[in-house]
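FYI, not all chains are in this one, though none of them got moved.
The chains carry the letters A and B, assigned in the order they are written, with residues numbered from 1 in each.
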């Protein structure tokens, strides 16, 4: 009889999820996830299964991924050392080509794994349907104060979300690599966190959830569970946060500015963190709020 | 941290349900449930929450209910004693009116509770949209062998399922009371189990699930977990089954004959028996199969 007890308990869990399912049915969630997660196969499966589950219970998830580690690895395979200025990758023509190849590869891996987990997904880059339009960023001063041209690095200027909306409505989970195009249709390297924030805004998403390699925003060893956009901006300006967390907070601020309802930075290493965030009132990680 | 562990486990339960959710998305389930269940408020809430959950994860549940106990109670309130011949309620004009009033009352109760549990439901009887068309049954011999006219008692001859399909597609959970109409639009008392079986057939349902007051078909103290239609027919003919179980098996046989994929008789007293049946490979109760 023990077994039945367990199943009864499980059924109870499903039913407890009902209010959340009802609340989020028909809403768009933009989920950002690093590309390095693919190196941990089990973790990836957990995350992607959660995303497929969201799709089946009526949410419209959109996955944006990064791929820094993979880019570095391919650059190394090509015998080139990655180069950064102020957290931006210096991206000459060859590096741009390698970025694209690495990100596309990661994109295909996510697509295949989502399909394997039972989803129906489609990989996209910003070139597809002119989705992500960016401008080359201005030169950035290096440590010595000299202006460095970052090459093919861009920041998002405009988003054409029709393709993502169409595919989402047709039952697909769009998976997006952070490559944008300039107004002449040349590729530009863009930050994945920024893409997620802008896209969440352009899609009128309900939630932006950024899966980070840490539990959220941690200050003085303590996890901050709620943070206003203004406070987040201040933390960024104080300059004590790691580069990685800065772009995540910027992404949340952008999304909030575009009227996305909720933005979260949660721990990708905690199994099912996505579902926990969505299916509990308390949530986990750091929630960045409008005010 | 204990709490998070629990939540992670719960998230795992949701993900385990994914293959079942995927399999049943877009399918129609006809669920039959006695009206007496309403006397146990907690049990009713459990069952109706399960049905609402099914709706939210993409299944199209249709609820058919009975109401014998309530009918008896109202008859008593009116100072009349219920009368049965061979399991059929002898239904004169006054009894028919009381049957209708009692069943409609139960119907409204189910509708309100489903709505309270978060669903969007609509109560129907066989009169609505001429949904259930029946013929008066022939007289039945009583114990002394004399033919008794059962009055306003019918058996289903035709089903117009458009109304149920339309409401299901619009997001409602149809709740159906077993009152049919004859070809002159007069009401007839019909058996709820039979309505469920015929309706499952007419709707092209994937599953018929009958919630019984017992764990399934029990022979010699042992629960039979699988039963072919032929074997079920034989059990009926042997005459050792209670009347209640006979109509349930007849309902399953009818549904199978109309190409319903799976038919089940499960225990309404076991919390979440509906979800357990649907979300486990092994299932519970008795499954009646085509062969």
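To be clear about the criterion, contacts are C-beta pairs under 8 Å (C-beta built on N, C-alpha and C of every residue); 3 or more make two chains touch, one makes a residue touch a chain.
Since we're looking at a predicted model, the values are computed, not measured.
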**OP:** List the number of copies present in the full complex, noting that all chains share one sequence and 2 are shown.
**Re:** 6
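Just so we're on the same page, only the chains that are shown with their structure count from here on.
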Subject >> Cα-centroid distance, chain A relative to chain B, in whole angstrom >> reply: 47
Original post:
What residues of chain A sit close enough to touch chain B in their complex?
Top reply: 4, 7-8, 10-19, 21-22, 25, 46, 49-50, 52-53, 56-58, 118, 270-272, 275-276, 279-280, 284
